[in-house]
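Of the protein chains in this complex, all but one are displayed in their positions.
Showing subunit A:
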Amino acid sequence: MVRCGRTGGRPERFAVAVSSGGGGLGGILRQNEVLRREGWKRVSPMTIPMYMANGSASWVSLEFGAAAELHAPASACASGAEALALGLEMVRSGRAEVVVAGGAEAMIHPIVLAGFAAMRALSRRNDDPAGASRPFDADRDGFVLGEGAAVMVLESAAHAAGRGARVYAELAGAGRSADMYHIANPEPSGAGAARAMRRALADAELTADQIGHVNAHATGTPMGDTAELAAVRSALAPAVDGLLVTAVKSMTGHLLGAGGALEALVTTLSLYHGTVPPTRNVDKPDEVGGIEVVRDGCRPLTGRAAGAISNSFAFGGTTCLLSFAAETTHLL
């Protein structure tokens, strides 16, 4: 971590983009109980600061001394990826030299579970918690809610070299689109996702045959996973032979606004270590059309695998994909 504010660095060149899809939901619901029970004079003066969606980003800025820009793009389950895309753009444009970017989410609360349950979005495999999150398995029946945070330090290659930083990978590009289909359901052919994937490649100046790995959004809903694989086939064909796809949510559940950041972090480390982690619970792989979903164990990334893509999609239709390049391929 670069402690600009504490070490005499340049806070005006240091930015933050840390997202939350839902803001401090638990806090405001607790304060609502206080309001009903004890009246408005007992409501905490921290109610609004705890609730506002840029609260996490603000604490990072205050703690580490970032004065360039402060963002918290809120786009439901694509929020974390959008924060990283925004960070990339700040570094590229020179608005910041260093950006702390990612997502944080804490939405495990009865109202959130009830809301997703009413949409029939959650797995009902309640008798088998470890098997409930099963992206790409034929018997998947919805997602499992998780929570957590993931944050990365983005910086220009020159800045990283200047401070002798260990470089894990290059965040090489971002591609976004609007699905323009439904408030919550994905467009079945994956057209919007494929459009964003082609943009993510073009932005990174990578070609489909350089992509060896896709870290899927795959939440484990019947419709979503199918549409995502259709998008991968559409955007990367005919280069899908040997492509390794994995779904982190099989192990972490769905971190909503932090999911895209956590999965980008896993993608980064997959490139750094040359290893793709497996997807849990794929007992009966769904029809994947020549695409290999990694299961049973880690798989080495070989040969062409200089590039990887991390997918994020969201209710509302926000699509945000990040493309990464293995550090050694671009900095040599």
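Note that a contact is a pair of C-beta atoms (placed from the backbone, for glycine too) under 8 Å apart; a residue touches a chain by one contact, two chains touch by 3 or more; residues count from 1.
We take it that contacts and distances are computed from a predicted model.
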Can you pick, from "Hydrogenase iron-sulfur subunit", "Pyruvate dehydrogenase E1 component alpha subunit", "Helicase Helix-turn-helix domain-containing protein" or "Acyl carrier protein", the UniProt name of the chain not shown? "Acyl carrier protein"
Option from A:108, A:184, A:237 or A:288 whose C-beta touches the chain left out: A:184
Contact partner of the left-out chain, one of A:119, A:161 or A:202: A:119
Residue positions on subunit A contacting the omitted chain are 118-120, 182-185
